[in-house]
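Report on one structure; see the data block that follows.
Here's a slice of the assembly, chains where they normally sit.
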Amino acid sequence: MSQKIGVVVFPGSNCEMDAMEAFSDLGASPRLLWHADRDIGGVDAVVIPGGFAHGDYLRPGAIARFSPAMEAIIDFAHNGGPVLGICNGFQVLTEAGLLPGALQKNAGLKFLCKEVELRVETTNSVLTNMAYEGQTLRIPINHFEGNFTCTDETLTKLQSNGQIILTYTENPNGSIANIAAICNAQRNVVGLMPHPERACHALLGSTDGRTLLESFIQGAHANV
Amino acid sequence: MADPLHRSLGLTDEELSKIIEILEREPNHLELAMYSVMWSEHCSYKSSRIHLKRLPTQGENVLVGPGENAGVIDVGDGIAIALRIESHNHPSYIEPYQGAATGVGGIIRDIFTMGARPIAIMDPLRFGPLEDARSRWVAEGVVSGISGYGNSVGVPNIGGEIVFDQTYLGNPLVNVLCVGIMPKERLVLGQASGVGNLAVLLGSTTGRDGIGGVSVLASAGFGNEEEDAEKRPSVQVGDPFEEKRLIEGCLELLNEGLVVGIQDLGGAGLACAASETASRGGVGMDFNVSAVPQRESGMQPFEIMTSESQERMLAIVTPENLEQVFSICSKWEIRSSVVGKVTPSGSLRIVSDFDGEVLGEVPASSLHEDAPLYQRPIREPDDMDDATADEATKLPKPERIEDDLLDLLTSPSWATSQYDSQLFLNTVVGPGSDAAVLRLKHPTSGVDTGRGLALTTDGNHRWCAVNPRIGTVMTVAESVLNLACVGAVPQALVNCLNFGNPENPIVMWQLSEAVDGMAESCNAFELPVIGGNVSLYNESQGTNIDPTPIVGVIGLIKELVAAPPGLSWNDGDRIILLGPEASGLCGSAWAFQKGHRRGSLEMVDFELHQRLCALTRSLVTERLVTGLHDISTGGLGVCAAEMAIDSDIGCTLARIPDHISFFSESSSRVLIAVNAERIPEVEDLADQYDVPYARMGLAHGDMFTVKDLLSIPVSDLQQKWNNRLADALDGGTAQE
Amino acid sequence: MVYDACVEVKLREGIADPQGSTIEKATANLGFAGITNVRVGKSIRFQIEADNDEEASKIVNELCDRFLTNPVIEEAVIEIQVVG
């Protein structure tokens, strides 16, 4: 049975169809979840896609995190369900308190759309279980507020628990410790700023994103 | 003494007489205000319409030609593509961020109005020189505005242009093109029909922003500081989040078949949308101003009718469907209110309530069809003969040709890296190549057709300053060649004619010549013109900009199995020039750099150009070349330099005897890089297509060398290329 | 009663301020000398109905904690004034 992956749509989301396409090309069964529905329909995993939920007004994720769907997703995550936040989704997860830290405006104050090189720091997460440590991946970033920030205390925790799962080999946005992706202490909730769904098709320039999305499908499988 | 009202609204005495004739009485203030915005240059095309008629608009694939919100073509597999380009020049000079942002918002609405999902935008931009502080401030703000709005509304930006030149010092050009995709059967037109149907206003509240924007901003030039300051309150603020919800909500309404017609609100606001939908449907409308949700208190009916508040749509709905329309709107958090009723009368009646007082009443069609048409005086410049004789080849040759080359290198990536160019997983080639390439997926099933769409925008004010007719021909030719460089066959063209003050006969001559050039080349290339926009009064302090027709051309790629070769060459590749020998320097970027702006251009040989394009497409589809690039701005020199920069590999070139052949921008030429083993095939093919070619040299090493002319490290070229815009703009910009 | 509220949302001390540093660099480049320690925050102004001062202040404080600030990196300075 292919994995049922729920892709959340908020007003202002815009990468939901891209996530749908990438996951179905990889053999999963993605479906859309509407932000106003509390019922997330027995999915095996949840993806919060990129975009500008509620316009990113006030702060990215600040309004989205109060959606009925998010209440359900918070429960789902607390019960060990795999949850992936891509870009805006990462911001939503930090606002919702499912991941530590916060994402600020990029150093240099510019939106950045370009391919970057990432390094896999740990394979112990729902996003990297099929990668190898030290593997480098070429995947695009596409954000204005991807500059990961946290207190020293949080950073130490992230480091000692191995919760930093991807780093930039060349820091594009000012993120602390070159952080591109982190997971929670239970390792089932992951947020990353780069867009793996944009790197799953040879015609689009890179297929390195597949490793990450396949890992996540694997993680969803383990959750069943 | 104060001006009479009609004049202060921008209407002439003759125009007022005509209104009185139509109404058979004096118009009241509300009616006058509506005529003033609808008969403005921006909405009525009163100076350009008689010329635009000369453009070819027919084609087998054309579903909708000029006159609607966007042109639409049939691309097969049940898919239709909508395309449109618009200018937002004047607002962008006054408030660069919001001016550009609302330009993006406006063009996107034109596309989903037709039933198409916007899938890409492009942004041909023109600014004053980088040395000028205000121009830097404008450029920085415009690019941020396009980035801020486009990224957030979720439409990728896949290309454009960014040009800096003295001619745009007080008048930047911000043109934005949008392309959308739809299943053919979803195509809708912006018309009201069915007496008793309702007009539902969707989206933002209406405020005082942009009152009379089209007549004040888009239809007059900039004079002095004080007057400009008075025009300022007309600037609007964009809300990409509202627009995103409108896109989704409106497409859902169309998918469900719940609307009879739909129309975006742009220039001239509700006055335009209400009268246009009614007159297209051959009906009338009662329009209830008090039903319009207002952002500010105490708004006058004329303010409500002419406000240009952004992110609003007018949908025509049958009463049976109203509840369902409301429920889809509320799902997407879109404000919706019934503001009008379709009547059989043919007149647009503005009422204070559906059974209240009539505040104004005009024949709906008179706002459009009766708009004045001007055959404005045309005059060729007096010194044409002298100007033509002034050849740029007579300029002294460069002291250090390396320096002239370096001065011509500017990467647009400072701007393009601020744009999401990848959303929707279609972008095979984004900004930075000759043309952008998108995968063509079916808009509803998502199935990949295995084919591709290609898009390019081009404009060249330098060529058009020298000769507006041939310059325009060369521009269209360049577009067609840009598409060939990615393997695409051109399908349709849209244009934005950016010109100076139409009351100046020389400007009208430029416009007329440019239209002739466009018609001539579109006929030759069998390219239908499916839409466009005219932006006049691009002048500041009495100086008109150089004529700047911008074209956007869409092409199809039959089989998109791999990304086209792009600009890069490999070490060891042979470099071959396809096309005739260079001729002349007039209108070239090099000549302009030396302050030379006159002379003559050589007419494009259409047949040769067609053969070159066909050859280029074959080379690309049969993968016979490693890399290729057409020769345009900066000539062969800049073309080769860009290929070296992109490859990070140098070259040694020969057969370029002097700066003339190095910097000439004459048409119909492509530089290709070929693996040595494929040379016979390539040359055979060129012979078959009867296209001249010449072996120019070899790609190798880290020096960019032209025998007997120059030698410079590729890294020096890269340095200038990469840093010019960042150096000028990253440190912060400020108003003068 | 109606109150005017003004909330200034500031980054907590010790949290890097990318907007502030970009502006600071720009001021120097643009010829404004001697400008330092630039910190950028938000000002959010609104009106609120409440029965009395205490209630108004309670609501605004709660609004700040739950919504207007991200306590991980931000804090709020609140001003409330009765208008009628």
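Brief remarks follow.
The first chain written gets the first letter, and so on, giving A, B and C; residue counts start at 1 in each chain.
Rule of thumb we're sticking to: a residue touches a chain if its C-beta (ideal position, glycine included) is under 8 Å from a C-beta of that chain, and two chains touch if they have at least 3 such contacts.
What you are looking at is a predicted structure, and each value in this text was computed from that prediction instead of being measured.
Stoichiometry of the full complex, written with the labels used here: A x1, B x1, C x2.
Just so we're on the same page, only the chains that are shown with their structure count from here on.
Put simply, the C-alpha centre of chain A and that of chain C have 29 angstrom between them.
Between chain B and chain C, the centres computed from C-alpha atoms are 41 Å apart.
Along chain A, residues 108 each make contact with two or more other chains. Chain contacts: chain C has residues 22 touching two or more partner chains. Contact residues of chain C toward chain B in the complex are 22-23, 25-27, 29-30.
Taken together, the chain A residues at the contact with chain C in this complex read 58-59, 62, 66, 94-95, 100-102, 104-109, 147, 149-151, 174. Note for the complex: chain B touches chain C at residues 731-734.
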